[in-house]
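This is the structure, below, for whatever I ask next.
Removed: one protein chain of the complex. Kept in place: all other protein chains.
This part shows subunit A:
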Amino acid sequence: MEKTVNQRAWLLVIPVLILVAFSSIIPMMTVVNYSFQDSFGGNEFFWVGLEWYRELLHSERLWDAFGRQLLFSFIILLIEIPLGILVALSMPKKGFAASICLVLMSLPLLIPYNVVGTIWQVFGRADIGLLGRALSDLGISYNYSQNAFDAWATVIMMDVWHWTSLVALLSYAGLRSIPSAYYQAAKIDQAGRWSVFRHIELPKMRGVLMIAILLRFMDSFMIYTEPFVLTGGGPGNATTFLSIDLVKMALGQFDLGPAAAFSLMYFLVILLISYVFYTVMITADKNEANR
């Protein structure tokens, strides 16, 4: 059979190509360009090759921020995923109460990031904040702007407060899609609460949980606004995560070259981790199905 090839179809793709070119490809290429050059201002650039990359890979500052970033993402996943599931499990299943719960759960998600930061910044203040004042009245020393541990605790609490809802809502959707026959069969089979969770609810939530983990990982790995508003990355560099460090480098010090190289590496790391994560989950899924 003869296939007719009509190359003119490509014309239809052009508008999108132009749009994407202006919105991402060209800006990104500019960054790539910067990352290989040095500038002393005045729009003068000198080619430096891989110098910035080499320098960054040996920079203790970057590795520290990377380590903090990984630890942060790991901790919040460890808290938010189980907590979100737990919340979803205890939410009412239908009726007015369910609607109320859904609205309340969505509220934190609707608050702008810097407002979240401000809320917690005030909430935690030892002089006027509800949390800070209460803790200091109880005799617990708590000061997120001076104590690194307190700063971490506050940033994590803030993220948990802000994003557990997302995990809970996704899990809730997953739970609601389980046909009632599964629960009925479990009753007939005299399965305990744990068995129902382990053998029915968890496997059925698998898909949404994968999405939740992926979203929360990517998002937390890029966190900027909330810790920036809360502590500005301090005390010292205690809560300087990758984004905060990047902005310091690019805007604070105006080191365009290193900042560009940093951005690209940052981007590649997120892409790589997400890709590995996704592939691992998909293949695990397939293997299990085929076993």
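The criterion applied here is as follows: a contact is a pair of C-beta atoms (placed from the backbone, for glycine too) under 8 Å apart; a residue touches a chain by one contact, two chains touch by 3 or more; residues count from 1.
The working rule: contacts and distances are computed from a predicted model.
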Exercise for the section: Assign the chain not included in the display its UniProt protein name, restricting the answer to "Anti-sigma factor antagonist", "Succinate dehydrogenase subunit B", "Carbohydrate ABC transporter ATP-binding protein, CUT1 family" or "Iron(III) transport system permease protein". Expected result: "Carbohydrate ABC transporter ATP-binding protein, CUT1 family"
Completion exercise
Touch with the missing chain holds, among A:Tyr182, A:Tyr224 or A:Phe277, for A:Tyr182
Fill in the blank from the handout: Which of A:Pro203, A:Gly232 or A:Gly252 touches the missing chain? It is A:Pro203
Handout entry: subunit A, residues in touch with the chain not shown (by the definition above)
Key = 179, 181-182, 184-185, 187-192, 195, 198-200, 202-204, 288-291
